[in-house]
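If you scroll down you'll find the structure; I have some questions about it.
The chains shown are only part of the set, and none of them has been moved.
Labels run A and B following the written order; every chain starts at residue 1.
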Amino acid sequence: MSYLHPDRLFDPDPTVRDLARELYTSVKDLPLLCPHGHVDPKLFSLNEPFPNPTELILIPDHYIFRLLYSHGVRLEDFGVPARDGSQVETDHRRIWQLFGDHYYLFAGTPTGVWLDAEFAEVFGISEKLTAASAMGIYDQIAEKLQTEDYLPRSMFDGFNIEVLATTDAPFDTLEDHVSIRDSSWEGRVIPTFRPDAVTDLAHFEWHENIGKLGDVCGYEITSYATLIQALEERRVFFKSLGCTATDHGVESPLARRLPDSEAEVLFQRALKGKIEPEQARSFTAHMLMEMARMSTEDGLVMQIHPGAMRNHNRAVFERFGPDKGGDIPLKTEYTHNLHELLNTYGNDPNFRVIVFTLDETTYSRELAPLAGHYPAMRLGPPWWFNDSVQGMTVFRERITETAGFHNTVGFIDDTRAFPSIPARHDVSRRVDANFLAGQVARHIMDMGDALEIMHSLAYGLSKQAYNL
Amino acid sequence: MSYLHPDRLFDPDPTVRDLARELYTSVKDLPLLCPHGHVDPKLFSLNEPFPNPTELILIPDHYIFRLLYSHGVRLEDFGVPARDGSQVETDHRRIWQLFGDHYYLFAGTPTGVWLDAEFAEVFGISEKLTAASAMGIYDQIAEKLQTEDYLPRSMFDGFNIEVLATTDAPFDTLEDHVSIRDSSWEGRVIPTFRPDAVTDLAHFEWHENIGKLGDVCGYEITSYATLIQALEERRVFFKSLGCTATDHGVESPLARRLPDSEAEVLFQRALKGKIEPEQARSFTAHMLMEMARMSTEDGLVMQIHPGAMRNHNRAVFERFGPDKGGDIPLKTEYTHNLHELLNTYGNDPNFRVIVFTLDETTYSRELAPLAGHYPAMRLGPPWWFNDSVQGMTVFRERITETAGFHNTVGFIDDTRAFPSIPARHDVSRRVDANFLAGQVARHIMDMGDALEIMHSLAYGLSKQAYNL
């Protein structure tokens, strides 16, 4: 019925494949834990039908239009909204055809793997997407989106999601989370405290953001001390709505405490619009220490997502804004950069920090040795560009021997593409099953141990690491 | 008949092997596109017989004597000419025997793989090279080299080369290219514009080179402005002889424009022999911007080959000159270094830049994300030390998920060893076939898509990327 092969992503070797299938089968129906992602909670508070396939699947997904852009497709022609509101393509069928014409570009990419699975398993499409089949598939999806089963809450339930964490600024009122909590619907949607928009003094909307933070707190943020007070208050509020974690997107994972007086000076400079890039970096490094300190006190699990140079392509940023496929990874260093944070808090049983990377060279060299020693540290799964079949395989290969399986935290979908969530978890479960099958086939572990580890990777570690 | 196995370089798994064989068979007889290399065009303008196996195969190939040198063989004893003209071994049979004695060193290396294939398929040798068989093989090759079929043009035609690009300094008169063009022979041999010898102000023969450039231009290069004028003129001349690309060998890929006045100051310092290394680096970074600017105007495809510390072993350099196996790669950074170039020209539909690396850590971290976003950028194939079975496999594994196949440009042999060209392309076709077979066997793509991609990798992408 479907073009999807039941044994996809497994090694062709029959011994490994049989073991992989058995391991995968043992977990494929477990609930999905989604402790970090970017789905809009408004979907579930409103629970309105998705408008059409293009606005649901294509326009918000920079993983998709990034690759078309690299082959000369203008973002305007793909319907990506311009910041100045100038005209872009609005014919959603025409955009979908453009996508179909370029779908060959996704061969061998995780986006291709996810979309193939999403079309088949979420929308019941039985033919492969091509330039020729594109519009027929559009019509089938469009029709389904008008039905009850494809409302956001129905899909959430149908996906067997146990918990979904969103990512939210400290000044967010979390009104959608409140509304979901107060509704009759049982779905668990929790916020995550991500303060970058106010702790990064060089953020392009920092002044506006600090104003908003003051608004939700009911007092003006005129000093570093007030900022700390506000952040502590908002963490309490976030926790009251089920939040279990914070998240910090930083260019460098450097964590280094400043004297409070110096932090205050930098904050005052920022208020006056006089912050230098290097000063902003110092403040960010200081705030990582402060955030770790707060985590030891309130128990929120700290996540660090470092290593991207944001908005590398200034022309695209200026015309279309952030998150348009122009973020490029950088070499990242952890051994020195996390030294102070781990020395101060890394032996504390009340603290947990989950560290991610876009720099795979750090897996075996720095991250696995650190996580394989410090009790507070765990490793986040392969992230962003590395959230892929090969990326996950490399992660297990380069992490496991030094850090084992239990210093990792299971899969994280990290997506704004809600209907791709099951496909993403499925890829992870398949790749981990295949990795473990390889270990069993090489007699490094036996099947009994592999089955237990498989369950941990698909469910248990995530539940435990994020206190879900 | 031959010691070469027809399924060499394919995975042993029968499923993968059968698919790989089918994919490989579909492209193995396609013409060879050679858009970047170092074959001497004089071979084809003169079309004289090659002197003997040692001078043809061993003495010019630093991939070969590098490894013997690492095991204590003196370069003098291998017949490598000294710069001062002092005595080196001239008995070519003795050198060949020395090579045979050490041929075991090449087990598992691409040079070993190429030579095995070259001996068998170009020279029809049926026994493996060993210390014992070496001289018999020498005699067989020597005899063939005296026949019509082994003249350079015959070999070129027999290899099914569609186009071969050489690499040429701006002051090169291209008289061999002119002579080939004006001959009755149909072979397409085109120049490539490589200006390093005059744009690197610290080049050990820079003054001499600037003089030569003035000679071919008919005016003295006394200023930065004249240099720019001369380079632009020479690009026109190169294009008139079929050139489609430039090439830039730089230690760092840093591209950063200087004010023209500052460029002039540096140029004047160089003329006076007073250039500091750091100043030369600034000038090189500036010239990359200028070369990109010229490419947007004249359409020559820009290649950047960065990341080697040249002539690491000063004693070898002083006695034998450059390109003697003593160039060693360096860590290379692209995200920051190419920022200005890509921001200035990377969205320009008239520009194409093909970026290479010797630092495999940049594949997934920097190069694939950049090429997977900027329309102007493509990734060159694994180069030099990475032009190997494992190197190519790693390239596909670490690039494809983020950049896809179509942001790469097919195979490039980059060789001065003319008779090794078919073997090099054959390795590439086999490794890509095997990689795609693995994808099909894992049900990531179907065979129809794999066959199309196979054709692109073996022929289409190169033709398109280099405007051949």
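In this section, contacts are C-beta pairs under 8 Å (C-beta built on N, C-alpha and C of every residue); 3 or more make two chains touch, one makes a residue touch a chain.
Please read all numbers here as calculations on a predicted model, not as lab measurements.
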*Could you work out how many identical chains the complete complex has, if 2 are displayed?*
3
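As a working rule, only the chains that are shown with their structure count from here on.
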*asked:* Can you work out the rotation angle that lays chain A over chain B using Cα coordinates, in steps of 5 degrees?
replied: 120
*Where the CA atoms of chain A average out and where those of chain B average out, how many Å apart are those spots?*
40
*Residues of chain B defined as touching chain A within the complex*: 13, 15-16, 333, 335-336, 339, 342-343, 346-347, 349, 361, 364-366, 368-375, 377, 397-398, 400-407, 438-439, 441-446, 449, 452-453
*Spell out the part of chain A that touches chain B in their complex, as residue ranges.*
3-5, 7-13, 66-67, 69-72, 104-110, 112-113, 128, 309, 312-316, 325-331, 358-361, 385-386, 388-391
